[in-house]
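Attaching a single structure in structure tokens format; questions to follow.
Complex shown without one protein chain; remaining protein chains in place.
Going in written order, the chains are labelled A, B and C, and every chain counts its residues from 1.
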Amino acid sequence: MTTSDPTLAIGSGGLSLERIGRWLRQYGVLVLLVALFVALSIGSDAFLSSRNLLNILNQNTPLAIIAMAGTLVIIAGGFDLSTGAMFGVASVTAAWVAVNIDPVLGLAIAPLVGLALGTVNGLVITGLKVHSFLATIASSLVYGGLAILITGGFLISVPDEAFAALGRGRVGPINVAVIVLVIAMAVFTYILNGTTVGRYVYAVGGNEEAASLSGIRVGRIKVMTFALSGLASGVAGAIAVSRIASGQPQAGAGLELEAVAAVILGGTSIYGGEGAVWRSVAGVMLLALIQNGFNILNANPFYKDLTTGLVIVLAVALSAGRKGK
Amino acid sequence: MTTSDPTLAIGSGGLSLERIGRWLRQYGVLVLLVALFVALSIGSDAFLSSRNLLNILNQNTPLAIIAMAGTLVIIAGGFDLSTGAMFGVASVTAAWVAVNIDPVLGLAIAPLVGLALGTVNGLVITGLKVHSFLATIASSLVYGGLAILITGGFLISVPDEAFAALGRGRVGPINVAVIVLVIAMAVFTYILNGTTVGRYVYAVGGNEEAASLSGIRVGRIKVMTFALSGLASGVAGAIAVSRIASGQPQAGAGLELEAVAAVILGGTSIYGGEGAVWRSVAGVMLLALIQNGFNILNANPFYKDLTTGLVIVLAVALSAGRKGK
Amino acid sequence: MGRLIVAPSTVHPMSNSSASPSGEAGRGARIGLRSVSKRFGATQALDDIDVDIDAGTIHALVGENGAGKSTLGKVVGGIHHADSGQLLLDGQPVGRWDAPSALDHRIATIQQELSLVPAMSVERNVFLGMEPSRAGALVGGMRERYEALDAAVGFGLDPRTPVRDLRLADQQKVEILRAIARDARLVVMDEPTSSLTQDEADRLHEIMARLRAEGRTIIYVSHFLDEVLRWADRVTIMRDGRVVRTADTAEETKDSLVEGMLGQPVELSFPPRISPAPEAPVVLEVEGLSGGIVEDVDLTIRSGEVVGLAGLVGSGRTEIARLLFGADPATSGVVRVDGTAVDLHGPWSAIDAGLVMLPEDRRGQGLVMTQNVRENITLPRLRHFARRGRVRRSDERKATRSAIERLDITPARVNGELQHYSGGNQQKALFAKWTLRPPRVLILDEPTRGVDVGAKRRIYEALLEEASNGAAVLLISSELEEVVELSTRVHLVVDGRITGEVDPTTTDADEILKQLFGTTPVAPDPHTGPTLPTKASSA
Partner (left out) sequence: STDPLENDTGAEDVGTADTVAGDATDAAEETGDDTAADTDADSASDDGIAIAFFASSSQNGYNQATYEGIQEAAEAAGGVTTEIFDGEFSADVQFNQIEDVIASGRFDGFVVVPNDTVGIASAVEEAIASDIGVATALFPIGPDLGTIEPQVEGIITAAAPVEPQSAELAEGVVDYCADIDPCRVIILIGQLQFPFDNVRYEAMTSVLAEHDNIELVATGEGNYDRDQSLTVMQDLIQANPEFEVLLSNADQHVAGALIALDEAGFDIPSMYIAGGGATETAIEGIRAGRWDATATSFPASEGRLAAENLIASLRGEEFDQVINMNEAGAIPSAVITAETLEEHPDFEAEWDG
């Protein structure tokens, strides 16, 4: 036993170091985000233009939407590594339908395709009682194969103007995609924190057995989180495919890990049971600011990965021990 | 005791359905491996040649070694997503040293580089108390950046004969790499099942608190697993770089997820506390057989991902509910 | 108890050369706490504690739920660091003090919340951290050591079973074995008997006495005050993180302890049993329920009735409860609540029908530790706090606040982080969770595990209140006295079947036990013989 530990010796009443520490651990990702924002504003005139800021939001809308839904999956104790593939299938389906049937129908169908694929994920995971980590790696291979079969390996380009509205359109100065982002954030936050279903998501991830004995249909909640993740991937795919006016099976490759990384970077617990939608958005934006900074400043791209890695370590160090692990 | 339950009604001595089920769940991955092996033997004359089988082993030695060490990491409750990057750093360092100093020294130094990077991982994770999933994503970016700085982004060719010995050499008909594989398997199995340290790896992953209360220095055990994972990545990098006689920073990209997937496919629990080295080797070989099958059957590569995904689902279905989750 | 051969006093049955680094074997540790304080956020868990614990004694800690007993034990075991103050070991201030270094000094802890490695076998858990080994390589001999240990202790657990497949009580035995196997000079035992039957508890007490005879020291935390008075040498009474007094148990009585703990005398007898009106309607009806080891159970409980289940360990009381609740799949049978058949496919339909169950393992099955008090308490009834799927937090808060008051949960914070609550307060929250809204059928499986005497009384009253409001109550408890004193009728459960019914107003606990043994066809376990599910009755 020791009395030399300074953090423990300080009284807890006032604004103690311990309280600041706790606050930092809780909101470390926000602190870092703000710090980076300020630094970039000082470092570059171009950064703080509304155009640039809207660009950042616009560019990251697909990832953010996937990460928000992924937050629910992870809080419920799962993992979705098939979002990139679902995004791909949704994209190529949208493009295919747009070319062969109708552009607007194409955009409308992408979320439904995502929803269907996500639901299949959920049913396989709960039906076979397998861990979603492996199950979604498997399904991502299957879905990826599907996307290739749909396109025959070729790119499907959609020259239609109407098709581009979602990805490139604007309402006044604001991109349509940014509006979708804001709506998605409101919806996911509401689901998670305002509804019974959201509460169940936390309970299932926190203690599946206790949740089940409390009358929660654990399987349904899990299926729902995966379905939402699929839906989000589909919406993200629709936005992206509309933006680049072409669908290709590879489109979403790598997105799945980026999304999971952003969620966890935000501070949502990898063990489930704890987390928040805003955290994931903050995680996405933190990564986005680094990218944008490198593009806006004269930074040598050779150092980008290194910098990104170090910023993550910093974020992580700030919130160290938040969960005691 | 009731006699109405068919699974219980049958004497526990006999060969009940339930016991077969349990056995299948336990050894599902082996069953599938054997099934695939038999199918390929029937499907292609070329498959069952000693050369082809040795090839498969030889080709997958780097991945298998990484997966074996990764087994320890995962059993201890961690995740190492930086193995690909460590593999890359080790490769380019080996090539650089081989070209600028001495080829044999180059090969010898790669494992040490991996060991050092892995140890850093372990120290960061235990020191900052962050989850290894995020920490190793961060370190993989940092290490990737490092590899690029070492090479300036270029490929380093090593025309030396001695340098190729590890990757291409043979003892009789047996590739040197295959011998390394067998030794690694023996060593990792021994560490995990024959030593106190191995026992502690299970304990730390099974219940960190219980382990710590039993006097186990949890931090040390974790650092050790990450250090071993680094070492394995270094060895794997040395073999691969020697085989293709050139080092390049991107070399190991994607390896980290493949290794984790193989480990979990083998049946090691993603929650930690349970698993085995042979399982991971079986996981690697299952994936390898699918690849090999596609190549020697001249099947359309369009269907490879789809098939791989379905085989994983099958494997997963066979062992469904093994851990109750 | 004939098989409990007391080992030669200086040689512990488990000690081998590697486990006893010094010649201290058999010498107990003396621990002193000087002005020790420990604060968690706003809670002062330990407030300037001074206690001396002498070598070779059994030193009990008693106090209300949340008084700081576990925290004190954890400070001694190196699991918590005190904020200030000093820990003296054999009169010397300790240096670095964490769990491994405490173990190095052969101070072992049995925590209140079990802490085992679930996938590992019993023996591996028992010897974790002290495996027979040479230069880091595992060598054989663990089985022999386990068997020697088991022969001395007599719990009769299969060494190869993974502990996650064990009942809670058996897991607790593994914890006990682990502490004993460590050949410790001092063992902190934090409510080690809370899941044990009387027989098993007695076995543990015998072991404690033997350890003391060998000169070892035991810190014993318990809410069973009779046991404390019977087995401990000295007792420290704690309240609100402070020491009220430390005294020889010989100088204390149950009443004096209670008064010290709670600051006031408290009625210790059971509240009066209620009996339903003769015309009270049948609420719960069970016919031919089978599944798992349970076979053909018929059960009827009327409105306002408390029906107890009495049975030996593993007789299947818990299993009956789980089947009723839809938590385990039934192979046949019908359950009716107020005449309507309940779909047994899952707890959700049981809850919809007004049938609720408080499970026996609060951490594993009862509570979600990542959620706060409010979220836990309202979880099964969340829909009642929601309109069109939207949760109304103010209603939740109101309901939670009144539950906290009713059961005196401390800290009394609606959004308190439950994971940091003391064991007894978690148990109270669990009770609150299942009685937040009046149920039609209330199944209680070990509802008072780990709660203090005052809180027990409060739970009894709450339980009876539910009954007098018209609910049907099914009560399972390893404290047979609880079952006897509170129930209107008691069913005897043997091997998953209901074999008889007794009237608790005319039959006492001993008589029920006799009947249970009489109907037990075979001894369930060759090592332990039949085990008794009651506490306090024989003590």
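Convention: a contact is a pair of C-beta atoms (placed from the backbone, for glycine too) under 8 Å apart; a residue touches a chain by one contact, two chains touch by 3 or more.
These numbers come from a predicted model, not from an experiment.
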Checklist outcome for this item: The omitted chain touches A, B
Checklist outcome for this item: Among the options A:Thr71, A:Ser233 or A:Ser246, the absent chain makes contact with A:Ser246
Item to check | Given B:Leu24, B:Ile174 or B:Ile244, the one touching the chain that is not displayed | outcome: B:Ile244
Checklist entry - Which of B:Val104, B:Leu128, B:Ala253 or B:Ala276 touches the chain that is not shown? => result B:Ala253
Checklist outcome for this item: Where chain A meets the left-out chain, the residues are 44-46, 49, 51-52, 55-56, 58-59, 148, 152-155, 157, 159, 164, 168, 240, 243-246, 248-251, 253-254, 291-292, 295-296, 298-302, 304
Checklist outcome for this item: Touch rule applied to chain B and the missing chain gives residues 44, 46-47, 49, 51-52, 55, 58-59, 148-149, 151-155, 157, 168, 240, 243-246, 248-251, 253-254, 291-292, 295-298, 301-302
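The rule is short, and it goes like this: only the chains that are shown with their structure count from here on.
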Checklist entry - Which chains are in contact with both chain A and chain C? => result B
Next on the checklist: Distance between chain A and chain B based on Cα centroids, please, to the nearest Å.
Outcome noted: 28
Item to check | In chain B, residues with contacts to at least two other chains | outcome: none
Checklist outcome for this item: Residues in chain C with touches to at least two other chains are numbered none
Next on the checklist: Show me the residue ranges of chain A that touch chain C in the complex, using the header's touch definition.
Outcome noted: 1-3, 5, 8-9, 12, 194-197, 199-200, 202-203, 205-207, 209-217, 269, 272-274
Item to check | For the chain C and chain A complex, residues of the former touching the latter | outcome: 36, 39, 41-42, 75, 81-87, 94, 96-97, 325, 327, 346-348, 350-352, 357, 359, 364-371, 375, 379-380, 382-383, 386, 389-391, 433
Checklist entry - Can you list the chain A residues touching chain B in their complex? => result 124, 128-131, 133-135, 137-146, 148-149, 153, 208, 257, 261, 264-265, 270, 302-310, 312-313, 316-317, 319-321, 324-325
